[in-house]
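Yeah, one chain of the complex is gone here, protein chain that is, but the others are all in their spots.
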Amino acid sequence: MGRPGFVLDVDERTPPLLMHEGEGFRLERLPLGSRVIYPPESLPAIVDLEGAIRHALAHPHGSDPLSQLLRRGMRLTIVFDDLSLPLPPMRTPDVRQRVIEQVLEMAATAGVDDVELIAANSLHRRMTPAELKRTVGERVFRAFHPDHLRNHDAEDPGALAHLGTTPHGEDVEINRRAAESDLIVYVNITLTAMNGGSKSVSVGLASYNSLRHHHNVHTLRHSRSFNDPANSAMHHSYDRMADVIGGHVPVFTIETTLNNEPFPAALRFLTRREWEWNLTDQASYLAVKRSNDLATTKLRRRIWQATEAPYGITGVHAGAPSQVHPHTLAAVHRQQLTEVRGQADVAIFGLPYICPYNVNSIMNPILVMSLGLGYFFNLYRGQPIVRQGGVAIFYHSMPHEFHPVHHPSYIDFYELLTETTDPVMLETKYEKQFATDPWYIHLYRNSYAYHGVHPFYMWYWGAHALQHLDDVIFVGGDRSTTGRLGFRAASTLADALELARDTVGGDPQISYLHAPPMVLADVR
Amino acid sequence: MNLALEYRRSAGRYFAARAISYTRTGGRLAGALASNMAPLRLVEQVDPVPGDESWTRIEPVLSGICGSDLGLLTGRSSPYLGPLTSMPFVLGHEVVGRTLDELPGLPRGSRVVIDPVLRCAARSLPACPACLEGDTCRCDRITTGGLAAGLQTGFCADTGGGWSRRMLAHASQLHPVPDPMPDEIAVLVEPLACAVHAVRRVPISPGASVLVVGAGTVGLLTLLALRKLTAAGEVHVIAKHRHQADRARELGATQVIGADGAVRAIRRSTGALLVEPELGEDYLLGGMDLAFECTGASGGLNTALRSLRAGGTVVASGMPAGGVDLTPLWFRELRLVGAYASAIGEEPGKGDFPEAIALATAAPLDGYVDMKYPLDQWRDAVDHAAAAGRLGTIKVVFAPGRG
Partner (left out) sequence: MSGLRDELRLLRQGRDWRGRARVPRSAQPWELPEACDDFPTAWARTAAAGTLRHVLQQGVLKPVVWSQTRPMVHGSEYLDGIRGPAIFVANHSSHLDTPLVLGSLPSRITKKLAVGAAADYFFDSRTIAAATTLLFNAFPVDRRASRRDRSLAAELVEDGWSLLLYPEGTRTVDGWLTAFKLGAAQLCAMKRVPAVPIALRGTFAAMPRGRRWPRPGRPRVTVRIGRPLYIGVDESVPEFRARLVRAVATLWAETELGWYRALRAAADDSLALPTGSRSVLPTTASGQPADDHDMAPWRRVWEATRPPAEDGPRQVWTD
């Protein structure tokens, strides 16, 4: 198995195609001649994962083997990617657990006493103890929680260290404990090409003071796309910061890559090509679709959020971050890259129920925007899937729902949108206010809330798309929320295309990005 | 003969309306209740006769329906006010009309607005301490003297009220209307005078942040007064309806907030901490400096109390109805200030009414009065007034001369 990704031209014999739409999915007939970008099929997973990790730690890229970096009396800080990776959360044991256990095994052998584990949650909400336990495993949790297994706190002035500025004048301020360690071991999961590399430490452990240099409208408008580090201004900034960090503390990173199996076997049809659906697939489509549609909102969300991905690991690479990352990127590209010829007038995206910021939570309208115009729109390399001045059509019902505990600042940010939806206006007028709002800071530090500035970042995430697109239409979108965000709602695809007619004419070239599973369009 | 809408004593109707309007659904049915259950009737009366030469007959041109009128009709107003009225009376205290008798310095046929407070001067009494100070709205003699009990014109059996074709007014109550001012704006002078009075009740330091709860007539006019008479900084207005929000922005509101999540929105702009008790509404630690409660509903006062910084001030402009949890008043050491009607002030010509007339001349108040009912359509008028916000109207008035 493991056929490469390809671009389907919809012809008369193409059956209706699967489309994600929030906590649900549907079959949709696309107009003849539409192009559908399919991801490569899932690559085989590493069978002996323990062995692969051991091998990676013993034969790192650009570094001595980990065992030689560990010594008695040192300060060791193990940092790991937080709840936002992978999506959906992977079936336990999480690969981070497996890596951390081996690292700790080595540390124990070397006699290291001072070990801290820190979740690199940056301005994301803290992970709950249960979520931490799920990520690092029972054994690690019991040995380190709560004093030595913690969330990064970007608003604890005493726990941040300013390491200097980059040649571009960007502040580099990260977690003090990590900065003052003798070694940082970073345990990463790279789900998309934007993850990992320099981003890990320079973003995951940073403060608002540091993040504002790359998480802003200007940078994001010049990150084309942010899934292509070579052409991403944001990643260039990460690199500069990583250099400053590297001058203070050695970082040993372990990056893992995943295959394309985000859904359990019962939902296998979600990952199969529609014309290859057998009767079982069709029956489970019908059964799942019907029961999903009939379920109450609450139940539906519970079930989707309880979904665990049977991800397999396709690669484990360890060593110096800059040396490791090319290998990681290659593995990601092998699994996700599909070549597409030319741009379309209209791009269609089916947005799934989950994004990095609503794990065990609610996908609010702001997150829908960032998932669609941020993450999905930027799933390209080279040039965007849709041409400048084109139209993007998304599938999501965009209900007006917010998680009161996780997203308090989002609730207020949503109100700002009545005034303007322009990222620059929002940035200049309100970012500072939200970022320094003491209540949000309080909730970020003591409750489980995303930082006050986080909704702004979500909006900036879509800044490039907002600049690039002439019209954004949500099929099935709630009219009032869609309108609030500055987009249009349509009840069917036909209506959406009718709306798009003003912008792209009556016979547009349509491309549908068939994801998830993850696909990165290499648009030539 | 005079045609008038008379309010008469009817304990049964009063208590029935009161009982229903205090239930949850009853509250929503206020309009239907007011027009069907109100102890109100259209009667033919003999024309009122002025007592002496300081009184004049007035022919009301336009006469507004005030929130306190509706409160009375739906049984929401407090029995506290009962002894301050004399039955039967004709409602209507927001009046623009023409004088029908010659008065010293005011020729017959002048267009006037009426300060409705029936204070010592109108009662042929020597001025009480309050009246002496110019705080005429605080007059203590409103139940005695040469007139039947009545806190205002429109609640007194002897003077009649605006909801009729003839009424009486004392010379001290009259304020001539400048000729260019249309009737539709002149009828707003009385409520605007109340708003001016409310704003003058408290010191407002430059840059102070102010919350106006409610964007009906009182709320909007309070906002107008705040912007014209004070140097308040941010003024946030809680408006339930779209047209109210538009008008509030027109009058200079910094931010217009929907009725839902108002406390949150205030928190957002002030950076206060939001606290969520397990029972009851959220409140702020920190918040606005001042609040003007302009709805007359307990919910409005509640919101105001929960949105103020410690040491802040709430001005109750609307006639309060229902109980409120005063814990924040105690805990946050708030000041609660009442603001009733208007005063003539100590300096002649600087009273609330002259100020209101001056403001009304320049303010963008066109379109506030968009529905004029003849008296015989009073049920429709009361229905409309009870649902004014929802129906896109600010002020509903009677045009008693019509029909």
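Annotations
Going by the order they are written in, the chains are A and B; count residues from 1 in each one.
Keep this in mind: a residue touches a chain if its C-beta (ideal position, glycine included) is under 8 Å from a C-beta of that chain, and two chains touch if they have at least 3 such contacts.
As the structure is a computational prediction, the values presented were derived from the model and not from experiment.
The missing chain, though absent from the view, touches A when the full complex is examined. Touching the chain that is not shown, out of A:208, A:285 or A:413: A:285 (per the contact rule at the top).
Residues of chain A that touch the chain left out of the display are 3-4, 6-11, 13-16, 27, 29, 273-279, 282, 285-286, 289-290, 293.
Everything below uses one rule, namely that only the chains that are shown with their structure count from here on.
Averaged Cα coordinates give chain A a centre that lies 56 Å from the centre of chain B. Chain A makes touch with chain B in their complex at residues 408, 411-412, 415, 433, 436-439, 442.
Residue ranges on chain B touching chain A, taken from their complex, read 261, 264-265, 267-268, 271-274.
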